[in-house]
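Note that one protein chain is taken out, while the other chains of the complex remain in position.
The block that comes next holds subunit A.
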Amino acid sequence: MEESEDLPKDFIKLKSEKLSADEVSELVISPCCGAVSLFIGTTRNNFEGKKVIHLEYEAYTSMAETEIKKICRDIRQKWPSVKHIAVHHRLGVVPITEASVIIAVSSPHRAESLEAVTYCINTLKASVPIWKKEIYEDEYSWKENKECFWANSEK
């Protein structure tokens, strides 16, 4: 009995090298699964009319990994048929159009993995201690996700 292939796994990585969608989706492929759903977050070149030169990400790494593990646990409670989950987030400088986050989820049928990927990125934006700095031509700005429950929206 090939037990190592049957056990659901979470693959969580924070790294400064370029992310690969092929690598992340291959992590979650499983013989029992007919669906792999993928989300890729890429960097836009503009914000409110300003040209974005690049993004810089930093993280409270140990807590970020713990929070992502909690999200994976929640996903498995909500969608028990989900098999493997992979979350790769890039840290440091991310040039325009490159991926800053890639999430892949596998499940026997497509509904669960599609829903789980959506839940994963939405919850990541609300709870994982990672910060993004947008570098413009003349200035920079620390971004704030609207999902962040403690951000003061009245400034």
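Throughout what follows, a contact is a pair of C-beta atoms (placed from the backbone, for glycine too) under 8 Å apart; a residue touches a chain by one contact, two chains touch by 3 or more; residues count from 1.
Here is the rule we go by: contacts and distances are computed from a predicted model.
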Just to verify: the chain that's not displayed, which of "MMS19 nucleotide excision repair protein", "Exosome component 5", "MOC2A synthase" or "EF-hand domain-containing protein" does UniProt list as its protein name?
"MOC2A synthase"
Just checking the interface: what residues of subunit A touch the absent partner chain?
41, 57-60, 62-64, 66, 89, 100-101, 121, 124-133, 142-145, 148, 150-152
